[in-house]
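Below is the structure I would like to discuss, written out as structure tokens.
Apart from one protein chain that is not included, each protein chain of the complex appears where it belongs.
All chains are identified by letter, namely A, B and C, in their written order; residue positions are counted from 1 within each chain.
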Amino acid sequence: MTDPPAAPRDSLLHVEDLRTRFHTDAGTVTAVDGISFDLDDGETVCLVGESGSGKTVAAESLTRLIDDPPGEIVSGTVRFDGRDLATASEAELRAVRGDRIAHVFQNPQRALNPVYSVGWQLLEAIQLHDDVSKADARARAIDLLDRVGIPDPATRIDDYPHELSGGMQQRVAIAMALAGEPDLLVADEPTTALDVTIQSQVLRLLESIQSASGLGLLLVTHDLGVVAEVADRVVVMYDGTVMERGSVHDVFERPSHPYTRALLDAIPGRDVDLTPTAARDVADRDPSSATDSTTGCRFRSRCPHAVDACREGDQPPLHPTPDATTSAPDGARAHVAACVHFGPDGDPDVVVDSAKSADSGASADESAGGDRR
Amino acid sequence: MIGAEDSPGTGTDDSQPADGGEPPSERFEDVDWASIDADGGGRSPLRLAALVAAGSYGLAVASDRLVAGGDPTIDVAFGGVAFVWDATAVDWLFVATLSVLVFALVPLARNRRLVAYYWRRFRRHRPAVLSLAYLLVIFLLGTVGTLFLDPPALDVAAAYQPPVFLSVDASIPTECVGPVVEGRCQGTWRYPLGTTADGKGLLALAIFGMRVSMQVGLIATLISITIATAVGATAAYAGGWIDEALMRYVDIQQTFPTFFLFLFLAYLYGGSLFVLIVIFGVTGWGGIARIVRSEALQRSEETYVAAARSAGASGPFVVWRHVVPNVSNSIVTAATLNIPVLILSEAALSFIGLGNVTLPSWGQTIAAGRGDLATAWWVSTVPGLFLFATILAFNFLGDALRDALDPRQEVGR
Amino acid sequence: MGLKWYTARRVAWAGVAAFVILTVTFVLLDYAPDPELARIQFRAAATGADAETAAEAYAERRGLTGPLWERYLEYLGNLATGDWGWSDTRSQPVLTAILTALPYSLMYTVPAVALSTVLGIAIGLYSAFNQYTTTDYAATFVAFFGVSIPNFWFGIVLLLLFAVQLGWVPVLFDAELARTRPLSLANARQLVLPVFVLGTSAIASTMRYARAEALEYVRAAFVKAARAKGASEWRILTRHVLRPTLVPLSTILVGDLLGIILSASYLVEVVFGIPGLGRLSLEAIRRQDTALVLGTTLVPVLVAVLGNLLQDLAYALLDPRIDYGDR
């Protein structure tokens, strides 16, 4: 069984089999190992995973923002609006970056150049893609600041980044991303560095921008709460590969891959209890130890449902889940999971039903020694 | 120390009657703190050893200065080889420096695992590993080798001999020691690196030059880092006006261009090696003190310091156990990079004739060969190459150390 | 507190630093043995005259008779009014001797400084941007070479090679030529090696710092953000990396470069026979002309004080984050 064939479609962004490697002293690390997903106009797709899952590298690989060297995009297609960015020239990419695809980064304080004023950096973003006069660009910059909810924008535009709070800095970063009126906004953990109240403001801002301009939003996050609030569709990543993919309702209500289930289970206060061993330390490991010799399912060693078949071959392909009826019929948006139990010879109930039986016995008693590398 | 048996000094351990049997798994709830509070502390054998070493050092210096007077410090003959060593003031300082170095290495030997970790990081820098080997050779030749070698002697008859495997027009040497082939004087193994205008062997000169360079570099740097650590740590720990005053002083000292300070002081007080080393050591610590201060301030902001303090550790305990060890990385790096500067300065001062002219310093030899460049190019070149290689090696070493010991890279990955 | 207030404070501090240094110098001079005095006493004793009387006469002539504080004030006053004393060996005022020598020094230091600043920063930035490439390794090695090579020895070797062996440049520096036709090709030819020797160490040092500082920024998030905006690599290099790099660099550059240039030029002049400040100072030391030694030492010291002041001001101009109340 192979990947459901991706029908030639007109999605805004179509990523297929993307692979990114890093060459380090300790050897080559494949941070992103063949991921595929689609994103449409006006749609929000969330890349979810814990630290070391490769979600950030995946997002930055789209427009080749990764540091090269040591990073290198080995293979794959990134079709954006009909063009393959993976094979595009640096100059072509430059025309796309900021203009068609914009990025917002995790730490706003570091994403803004400390020695230039907010205005300078906004004007740069405007004038890089639009041949406008300085005065016009400035007026537009003030409009942008106003649009992202910066109070007194005409005064604030001459501030330096360090004079703004974290929330304000992230708003400025978003304003900068909007300067080129992009079709796709890639936001990498845009709210992780912020307080909950500010996070909620920024998420609302992103939503309102999206509904106003209809741009596609690719949100990279580790926070399932954020995912549930904003996502239309979800891509769950673990160790550089896609573990599960589907609409937000499918993934949250009928989590299929054992990893997704463990992830959901780990949320404090969520009372669906899975076997505690599955919940433990799914990503608390040194990503540099991720050698390329991995065979079989990457989640195998921590999976409570691992069987011999999990050792064989590569990561299992994305199999459709039994609830496929509720999903869109075509391959790219189906609810799929990369687990042998969902394959042609597997029995999904091994994963799905075990929760019910384990529920009674799980005494939430974490035992020693689970935190191993 | 490590792996010591249950010491009888803490025999108040009544709650644990089964002692010595299977490895007891004592739980922290079982600890009777009231009895421990009543107990005293212990002392470290290392500190004792240091005390003994310092004491005997003091006695030796005193006996040499007061009792022996002009006589050689050591005069023994075993077999046919006589071993005579009249220690100068610089030599005594050097001995002190080396003993301090030995004591600084003890904590390293204790933390093998950590040393291995640093070594793995250091090893990645191949030029630095080579440099380390080269410097060890230079160091051993300069310190131990010179004790057994005769100092280069005047021999006008053997002037201008070319290095071995090389030849020079026979008219240039006063008298060719080696064979003369086709009108060219061949170099011999008697003077592998050739000779100077005085007929001194350049190999011997180079080796004695190593001693001078090592003495200047190591002693002055040790003086510098001692002062720098004291000043920097005091400034960081005391804060307030003490910090302000100390750092302002460093500001001013740093403003004075080092070379001209050396020049001026050497002019005023003479350029003997002892004076030079003291001047270098006493005036060259400003930069390191700044590093120590800022590092110490940063380290004391670290969470592990807060953790120790919240567990009840005293200020001095934290400084000694956490701040100083963690600052030492930066001190080692700064010291390593300070040494070549001093060696170069000494060579430069000797070169322009401000040093002790009787000392076989590399700079001295370079200056001596300057006039003979067209005829006997090797006289300046040989010590120049040694000087260059030594400075280069220290720079490589320092750079690699900075990389390997960088605390920023140590934390997390 | 604003920039003006900060500037005023830095200027005042430079004044204080200069004053302290001059005071220390005075004390050092006063307590050090005076070689001239020793010579006079020796001569007097040798000719049968009273050494004591000769010493007093000498002190009288030198103005060394008054109480310490009086002499101290006079010393400061003289320095301030440009009366830097009389050079016995050159039979001219110290300041005149210095001003005569200064152009020769500037003739090769200015090009060397300009070259090393521009090239050093450029190579350093390029190297940082292309970390772990062959170019970077080559540049790093050249930097190590430049930092480590003793410049006086380097000068000697180059002279041997290019002047003695190849005859491309003159062996001896022609001061007359430099004075009368400073902009001629012939003068340029004889300045090439000094500029090169001085430049090597200065470029190397600048480059190392520039590379190290730029490395802090080439992988910074804001550089990635600029790339995401669609900025070209050139723009990223010249705008986004250069500017923040200049902030710490300005503090290192002035202080360190100045130290290197000042001391290296001294040795370069000795090696190449350029009658600049360094040679003047060395002559003064050899002939034990204390007034001239003091004068030639104070020039670089005052230059350093000025340099430090400029460095503080440059820092304030370059970094918007500076807290003016901090220093």
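The rule is short, and it goes like this: a contact is a pair of C-beta atoms (placed from the backbone, for glycine too) under 8 Å apart; a residue touches a chain by one contact, two chains touch by 3 or more.
Note that in this section contacts and distances are computed from a predicted model.
Q: Just by its UniProt name, which of "Peptide/nickel transport system ATP-binding protein", "Ribonuclease P protein component 3", "Formate hydrogenlyase" or "Hydrogenase" is the chain not shown in this complex?
A: "Peptide/nickel transport system ATP-binding protein"
Q: I'm checking contacts with the chain that's been left out. Which of A:T24, A:T87 or A:S165 qualifies?
A: Looking across A:T24, A:T87 or A:S165, the contact with the absent chain belongs to A:S165.
Q: Would you mind spotting which of A:D136, A:E181, A:E312 or A:D347 touches the chain that isn't drawn?
A: A:D136
Q: Looking at the full complex, which residue from A:V227, A:C297 or A:L318 touches the chain that isn't shown here?
A: A:V227
Q: Residue by residue, what part of chain A touches the chain that was omitted?
A: 50-51, 135-136, 138-139, 142, 146, 151-155, 157-158, 165, 167-168, 195-201, 203-204, 222-229, 231, 248-249, 252-253, 262-270, 276, 279-286, 364-371, 373
Q: Which chain B residues touch the hidden chain?
A: Listed in rising order, the touching residues are 1-7, 9-10, 13, 23-29, 31, 33, 36-37, 39-42, 111, 113-114, 117, 302-304, 306-313, 317, 321-322, 325-326, 407, 410-413.
Here is the rule we use: only the chains that are shown with their structure count from here on.
Q: Please tell me whether A-C or B-C has the greater number of C-beta pairs in contact.
A: Here the pair linked by more C-beta pairs in contact is B-C.
Q: CA centre of chain A versus CA centre of chain B: separation in Å?
A: Centre-to-centre distance between chain A and chain B: 53 Å.
Q: Counting only Cα atoms for the centres, state how far chain B is from chain C in Å.
A: Distance between chain centres, rounded to whole Å: 28 Å.
Q: Counting only residues that touch at least 2 other chains, which ones in chain B make the list?
A: none
Q: On chain A, where are the residues touching two or more other chains?
A: none
Q: Spell out the part of chain A that touches chain C in their complex, as residue ranges.
A: 60, 63, 65, 67, 69-70, 94-99, 102-103, 105-107, 110-117, 124-125, 128-129, 160, 162, 173, 176-177, 179-180
Q: Can you tell me which positions in chain C touch chain B when the two form their complex?
A: Chain C reaches chain B through residues 17, 20-21, 25, 28-29, 32-33, 144-145, 147-150, 152-153, 156-157, 159-160, 164, 255, 258-259, 262-263, 266-267, 270, 281-282, 285-286, 293, 297, 300-301, 304-305, 308.
Q: What residues of chain B sit close enough to touch chain C in their complex?
A: Chain B residues touching chain C: 251-252, 254-260, 263-265, 267-269, 340, 344, 347-348, 351-354, 366, 370, 373-374, 377, 380-381, 384, 387-388, 391-392, 395-396, 399.
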